[in-house]
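What follows is one structure encoded as structure tokens, with my remarks underneath.
With one protein chain held back, the other chains of the complex are shown just where they sit.
Each chain carries a letter (A and B) given by its place in the written order, and its residues are counted from 1.
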Amino acid sequence: MRNRKTNATAMMLAFALATAMPAIASAETVLRIGMTAADIPRTLGQPDQGFEGNRFTGLTMYDALTMWDLSSADKASAMIPGLATEWKVDDADKTKWVFKLRSGVTFHDGSPFNADAVVWNVEKVLKQDAPQFDPSQVGVTASRMPTLVSARKIDDMTVELTTKEPDSFLPINLTNLFMASPAKWQQFYDKAEGADAKAKSQAAWAAFAKDASGTGPWKMSSFTPRERLELVKNDKYWDKARVPKTDKMVLLPMPEANARTAALLSGQVNWVEAPAPDALPEIKQRGFVLYSNEEPHVWPWQFSRVEGSPWNDIRVRKAANLCIDREGLRDGLLAGLMVPATGTFEPGHPWRGSPTFQIKYDKPAAQKLMQEAGFGPSKKLMVKIQTSASGSGQMLPLPMNEYLQQALAECYFDVQLDVIEWNTLFTNWRRGAKDPTANGSNAINVTYAAMDPFFALVRFLQSGMAPPVSNNWGFNNNPKFDELVKKARQTFEPAARDAALAELHAASVDDAAFLYVAHDVAPRAMSPKIKGFVQPKSWFVDFSPVTVAP
Amino acid sequence: MFAYTARRIVYVIPIVLSVALVCFLLVHITPGDPLVAVLPADASQELAAQLRTAYGFDRPLPVQFGLWLWRALHGDLGSSIATGRPVLSEVMRAVGNTVMLAVAAAMIGFTLGLLFGLIAGYFRDTWVDKVATSVAIAGVSLPHYWLGMVLVIIFSVQLNWLPAVGAGPGGSGAWAWDWEHLRYLVLPAITTSVIPMGIVTRTVRALTGDILSQDFVEALRAKGLRETEVFRHVVKNAAPTALAVMGLQLGYMLGGSILIETVFSWPGSGLLLNSAIFQRDLPLLQGTILVLALFFVLLNLLVDIAQAAIDPRIKRS
Partner (left out) sequence: MSIMTDAALQAAPTTKARGYWSTVARRITRDKVSMACAFILVLIFASALLAPWLHLADPYQGSMIRRLRHIGAPGYPLGTDELGRDMLARLIYGGRLSLIVGILPVILAFVIGTSLGLVAGYVGGKLNTAIMRTVDVFYAFPSVLLAIAISGALGAGIVNSIVSLTIVFVPQITRVAESVTTGVRNMDFVEAARASGAGPFTIMRVHMLGNVLGPIFVYATGLISVSMILAAGLSFLGLGTKPPEPEWGLMLNTLRTAIYVNPWVAALPGAMIFAVSICFNLLSDGMRSAMDIRN
């Protein structure tokens, strides 16, 4: 009680200090955002720090040929035209695509966006002898468009892209290739000093990162590495409806949940990503507004299907899925900040399909399945799960796994946790269940983003994606999956492609290919002065319609 | 004096080279892929191999060390893998912020330490001495990161007087010397000052006590010297050792700021080191350790020389 009183006086004092400050500044409206990243994501076009990077330094300053529709909080976010207005696969050769570009678009430095710029940007990551080739951007880019091999200019406003094999996912993948200004880069390159072309190119990219130029709705205005990035609105943005309604956006890296929360409460920022869950009551009580929405993200156990794995019995896989009280997990541990997962995609998503296996909490059914599989109270099934104590997207890995451990014990599972460091876990994920690094575990707990079909489904389900090729950690080898992947990849009419993907997803749920547990909800807390914000079902958000009341 | 200085400088060269070797080896015994910062787990193997070659991580270790040392001697510590920015400029900017914090903490810690130490030494075994020594021993025994947390709980969470984290409302890039910015420095500086305060108090107390118990002080007093004169003698005799201890403490504050900077998100060398460790950014990691260690070596050298300049006996030994 005494605390409340001191808090009140202190708040008045803080309020006085906080209000004294903006009075001096001009009437400029500023969004100050505390990000969860430990560093400002890279600003040179291809951000690092995963999709948080794309959210803050990708989609703000840059555009891609295709983009996400971020305007609705209810519908699943769909792909829409961006810098390309239309595209089509070649009827005769399904590895060739023709993209028509949007006319009248200019980069922040005033140079025009055209076919040459597209070719230049494809080659910055794919053509090793191009002067602008930058190895540091390759990793985050090439892996998100695994089939793209080259680009060719047809005319000023038309380009042709070529893939290794027919791939209907290409337009979706291209949301990750951001268009940086070749003219601006060339200026830096010409000025750069360096022993050879490679050194000059590196210097030019370093300079470009400090003074970047894209076509996006926000322009870079000042940059203090590791501390602060300031963006100002781009009045000349090509989509007039998306010209920002706020003058300025300041991005501050704040990796500690407490630091972010403190910064919000003290008025240092007016928007924080992922506030500390335990501080939510305090945040609400002080009048701040919380936003959250289901994200294309899955928190799963990925099963090993190698010989001898207990998960090879579909009854065991189904039993585990039925034994978890996901609502209890949401309300008890996560302060409401998760959506129970009943698959990779939830009902309403175009790729959901209609699985016959209903994932829900049904302990008796789970126990029955386990008994049929030969287990019971006196004969428990030992399973070992490799997980980490922290990590991007992992939510609260240890508490959540301990919750599963307790829940599954009721269904005759004896769950053992193998807790390792996040980076190591991430590396092991690639090495697969047969590698010694799996340390005898038969499931791995690495969360994944489910934005596009390759990342959400193909890399886990197709037999050819088994290590070392990609993330089919458990060596899933199901001819039905392989056939459905092939079908989806080679169906180029968008609606039919979505139907094929839905069929693949339904098959994976019916097979209980994962232990589906939760979707993250990307919680963020904001000052009540911030209006007009819509949180879509996406990793990304649109900052353009946001206003800040004085 | 000149000969001594020259000798000390020559002696530092092998130390510097060995320090560079230790930095390099430390970082390269690290398990895990050095390219984890730019290479997603879903990247293909050929992509990984291609990048390893592009970054030069496929060469033998002695060759990598030679190249790194050669460039380092020319003032080039390479580029951070995660950000692509030159390591040297990253480290120097961070070191600037750490110096600011360390100097502020030194001003608090050394002033209080000297004050407490002198008083305690002068009034040995009185209640003043007991209070001062208790404060000092608490200072050296406090886990400073915990003290930082407790200060945040009291002054930021409960009272809401001072900001909990960061270096100013606009980051260190927009630093200004006014209260709006300085209040960000208060809690980290107090937290950092506690250990040096304790150590300086204890050193100065012991020195003062020792000097006061020596025969010549009695002789001076017997000669009828005023107490202020006696005090002057004490200060003169205690200065070289006290100076050395303070120099060393300043070095520790510069090089050992990682825990406090993590608590307060202070954008200095410690926070940089922290992110380099957790991002597994090898060039940044070895560069930061090297620069911090070199600062420490340099500071030790300066302290030695300064000490010798004040106290001529040292040169001869």
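Methods note: contacts are C-beta pairs under 8 Å (C-beta built on N, C-alpha and C of every residue); 3 or more make two chains touch, one makes a residue touch a chain.
These numbers come from a predicted model, not from an experiment.
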Request  = From the listed residues B:M92, B:M107, B:I153 or B:A176, report the one that touches the chain absent from this view.
outcome  = B:I153
Message = I'm checking contacts with the chain that's been left out. Which of B:A239, B:A293 or B:A306 qualifies?
response = B:A293
Request  = Among A:Y403, A:W429, A:F454 or A:F492, choose the residue that contacts the chain missing from this document, as touch is defined above.
outcome  = A:Y403
Query = Which residues does chain A use to touch the chain missing from this display?
reply = 256-258, 261, 276-279, 281-282, 328, 332-333, 389-390, 398-399, 402-403, 419, 421
Message = Just checking the interface: what residues of chain B touch the absent partner chain?
response = 14-16, 18-19, 22-23, 26-27, 29-32, 137-138, 140-147, 149-150, 152-153, 157-158, 251-252, 254-256, 258-259, 262, 273-274, 277-278, 285, 289, 292-293, 296-297, 300
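Convention: only the chains that are shown with their structure count from here on.
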Ask   = How big is the gap, in whole Å, between where the Cα atoms of chain A centre and where those of chain B centre?
value = 39
Query = In their shared complex, at which residues does chain B touch chain A?
reply = 32-33, 35-45, 47, 50-51, 54-55, 79, 81-86, 90, 93-94, 152, 156-161, 163-167, 169-174, 180, 265, 267, 272, 275, 278-280
Query = For chain A, which residues are in contact with chain B within the complex?
reply = 3, 6-7, 10-11, 13-14, 21, 38-39, 42, 44, 48, 128, 135-136, 138-140, 142-143, 146, 202, 205-206, 209, 222, 224-228, 250, 252, 254-256, 258-259, 262-263, 265-266, 268, 423-424, 426-427, 429-430, 455, 459, 468-471
